[in-house]
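Incomplete set of chains, arranged as in the complex.
Which chain is which? They are A, B and C, in the order written, and residues in each are numbered from 1.
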C-alpha cells in the first residue's frame, strides 16, 4: 500500500519534467468566486488552492468546505500575508478591485482579477503602474477569449482563412437583466456587458477601434431606464485597418444566452452559432423544433472559465506573459467610455477623445 | 379533336369565375428584361405578353423569339400606343425610368418599374405626381419582398411571434462587384445596393427610420474608389418605434450571394440563413463541407421575381393597390440619400434632413 | 416590327449551332401528366408539345388549354399516327404502360414512360424486347436521379470523395398514404414506393444488390393492411461490392415528405437533409423552430421533373443513350419483387431467385 501525495491532479503532467505547483488564494466567494474555487481545486492541474477569503465567515467556510480548501478567512490580508501563496484570484465587487490589486502587487503576488479593473480610467492607470512596479503578472477575466467558438474564429482569421477582415459583427444578448441594484453600480451597460464585446472585436481581428457610434435604448425594462442605464444597444465601429463592424446587445433574450460572432473578409467569412445542450431535432406537424441555446453564463462558459484559469496558472508556472493583460482591460474600458459618450452626445466618438495617451 | 385556345396557362384558374387576362408590353430587354419576359410568357397566369421593345432590333427580336412574344419593336412608343395593352413593365436603364413612367401614365397604362425610379428625389416626386394624376397603378421592383425567406420573417414579426421588435440586422453582400461603368452611373452603392435593405427593414418591422449613421469604405477594389464610390458599408439605424438596427454590405462575398436578415424582439428572434442549391454535407478527415449559397441574383431570386410579377398582374386584374408602391420607392431613396450624406459628413443624419416633407 | 417565331424558348440556345426542336405527344393527362405537359410547354427548351391525349375529352382539353397545346385527343393512337411527332411521354395508369410502349415503339416514337413499366416481370421483358427491336429510345421516370441533392451525392461518391462505399442508408417517407383504391392496384408498397429507393441505391453506389431482407408492417392505417399491403418497412441490403445498406419507408410522415440519403465510406460520409420552403429559424422561450420539409412530390421534385424531361429531349436531339434505361427499370422491379418475397417468406432473398437470368 502507498500513501498518495497531496498534490492536485496533473501537477506532474507536463511531459517528463516536473513543474512546481502554484499555491493560490482566492478573494471573494460570491457566485463567480465559488466557481473559480471549484475549478482551482478540482480542474486546474498545477494549482493548489490554499485559502479563500470573504467578509462573511459563513460564505468563506462554505466555499472552503465545498472545494476542500484548507483555510477560510474573513480578512483577505491573511492571504496576502502568507508567504507560501504565489498568486491571488480576485472575485470581489468591482469597487474593491483596484485597492486589492495594489495591495496584492505590493505583497508580490501574481494576480488574476475579474473585469472591469475599475470604472475610472485614471484609477486603472494607477493600478497598472503599481503592477508594473511590482513586476508581478496581472491577468484580467475576459474569459470569452478562451471559449472554443471564439478561439476557433480567431485562429481562422489570424490564419488567413478569410483573407483581410472587412466586417465584424457581434451579437451578445443576456438571457435576463441583472438586478436593479447591480445596474445602479455597474457603470452602465457599455462598461458591464458591451465591454466583453469591445475586448472580443480586438481579439478577433487584431486591430484597434478608431471610432465608434453607439445607439442605446430602454426596450426591456423601464426600471433600468429609471436607474439611468440602457438595456438595448447597437454600436457601429471603425478599425485602424479599415475594417468596420457592429455590436448588437440586449439585456434580455428570452430564448437564452445569445453569443455569436461573424467576421467577413476578402476571402471568406467565419461565423459561430450558439452552443446548445443537445442536438435533437423534433419534427412534428407543427414544425421542426430544436433545443434552446445554453441559458446562463455558468453552463455556457464553464469550459472557458477553466481554460482561462489554466492559462493563468500556466503563465505563472512558466513565467510567460498573461494571455489577457492589464492593457487589454484598459483599452476595453476606454472603448466603453467612448460608447457612453457617443450615446449621450449622439455623435461618433474616437477612443482617443477619452484617452489622451492614445492620440 | 379540339383546337386549344391561345390563352396562357392559368388564366382561368381563379376558382369558378373567369378573370380577364392582362395584356402586357415590356420595355427594355437587357438581362433583367429578358428574365421578366420569360416569366410573363410562361410562368405568370393571367398575363399575356404582347410586345417587347428595345432600341436594338436584334435584342428585341431575340427576346421575343425566346419567349414566344408576337411583336418586337425598337420604339417603345409603339407599345404605349397600342390600346390593347393594359400594362407595361419597364426594365430600361435608370436614367430613362422617369420619362417612360410619365409617358406610360399619360397613356393610361398600369406600370411596373425596376428600382430605382430616379436618382433625383425631386424627379421622383414629379413622377409620382404624374402617376397619381393618371390614376394608374405603379409597382416598383423591390423583388426581395416576395422571397419566401423574407416574407416568412415578416409574417412571423407581424404575427407577434417575437413580440415587439428591438433590433434588426441585415447582411446583404453581392458575390462580385458590378462593372466600373455601371458603378459610375449607379448613384453610388447606397442608392444601388443598400436601397434594397432600406426597403427591407421597413418591410420587416413596419416602422420608419428616423436616424442613420453610415460607415463606408473601399476594401474590395480600388477602382471602385477611384470611380467615387464605396464597396463596403455598415449602417446603424434608429426607428420611430424605438428599435435599432444595422445593415452590413459588401460588393464581394467570394462564397456567393449572402442574403440574410435577423429580427430580435421582446419575445424571441427570427433569422434566415442563405438558400443553397443542395443540402449535402460531406464529412471527411478534413472537415464537414456543405454547399455554397446560390451565387447570383437570377438563381437566388427567380421565385421572388415570378411572385412579384404575379402580384403585379393580380393587382391590375383585381384592381387592388400594388404591394410595393411609389411611396415605398421614394422612402427608400430618401434613406439612401441620407446614408450618402452621413458617410460624407461623418455624422448621424435624419431622413427628414433630406426630405423636408418628412419633417 | 417583327413577328416572332413560334418556337419554344431555348430551341436555339445550344451554343452557336441550331438544334432541331423535338415534337412531342403526351398520353395521359392526370396529375402527373398535366405537370409534364406544363414543363414540356414552358420549361423544356427544344421541346414542342403538339398534342395531348386522354380518354376523357374534358381532361385532355383542359390540359391542352392550360399548356397552350394545339391538339387534344381522346384516342392516343392519333398521336402515334402523327408522323410529325418524334417522341411520346406516357403518363397513363400502370396497367396500360406495356401496351402503349409496344405500340409507340412499333410507330417509331422515342418513349418516356412513368415507372413502373409493368407489375409483371415477364411482361417487362416483352416490352424491352419490343423497344430494342424498334431501335427507339426508352427513358423511365425515376425522376429522383435528377434531383440536385441526390445527384450531388452521386457525384461525390463517384468522384471518390468518400472512398469506397461501405454503408448506404435511405429514408423515404411519404407525407400521407395514397387512396385505398390506388393501394389495391399498385402492386404493393415495395413496387410502388420502395422501387424509387431500389433505383436510388444503384444510382448512388454503382453496385448491384445481391441479397436483401425486408421487414414490413401495417403501422399507419389498418385499411392498407386489409387491402393486402403494408405501410411501413425496413429493408437490409447487401451489394456485390461488399457494401451494406438499409432503406426505411413509411406511407405517412406527418411532418412532410422525408427524402434523405447517406453514404458512408472508407474516406468519409455524405448525407443530405430535406429541402425546405424557407430557411427561417424562430427562437422563442419555447424552443427554436424551423420550417417543415416541402410537403408533397410536386413542390419537392418539380426541378427534378423538369431536369428529367430536359434530359429526355436532349437524348433524342443528340441521339445519346437515355440516362435511365429500361434495364434500370427492370432491375428495380426485380428488387421490389425480391423484397415482397422476403417479406412473405421471412428470410433473406437474392434478386437472382426472382430473375433466373441474373443467376
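Definition applied: a residue touches a chain if its C-beta (ideal position, glycine included) is under 8 Å from a C-beta of that chain, and two chains touch if they have at least 3 such contacts.
This one's a predicted model, so the numbers in the text were calculated from it and none came from an experiment.
Here 3 copies of the chain are placed, and the complete complex recorded in this file has 4 of them.
The rule is simple: only the chains that are shown with their structure count from here on.
If you tally contacting C-beta pairs for each pair of chains, B-C comes out on top. Of all residue numbers seen at the chain A-chain C contact, over half occur in both copies; the interface is built from largely matching residues.
Centre to centre, using the average C-alpha position, chain A and chain B are separated by 44 Å.
Each chain gets one centre point, the mean of its Cα atoms, and the points for chain B and chain C are 37 Å apart.
Distance between chain A and chain C, defined via averaged C-alpha coordinates, is recorded as 58 Å.
For chain A, the set of residues that touch two or more other chains comprises 253-255.
Contact residues of chain A toward chain C in the complex are 253-256, 283-285, 287-293. Those residues of chain A that touch chain B in the shared complex are 164, 166-167, 169, 171, 173, 213, 215, 217, 219-220, 232-238, 242-246, 248, 250, 252-255, 258, 264, 266-269, 346-348.
Within the complex formed with chain B, the chain C residues making contact are 1-10, 12, 38, 41-43, 57, 60-61, 64-73, 78, 148-149, 151-153, 156, 161-162, 267-275, 277-285, 291.
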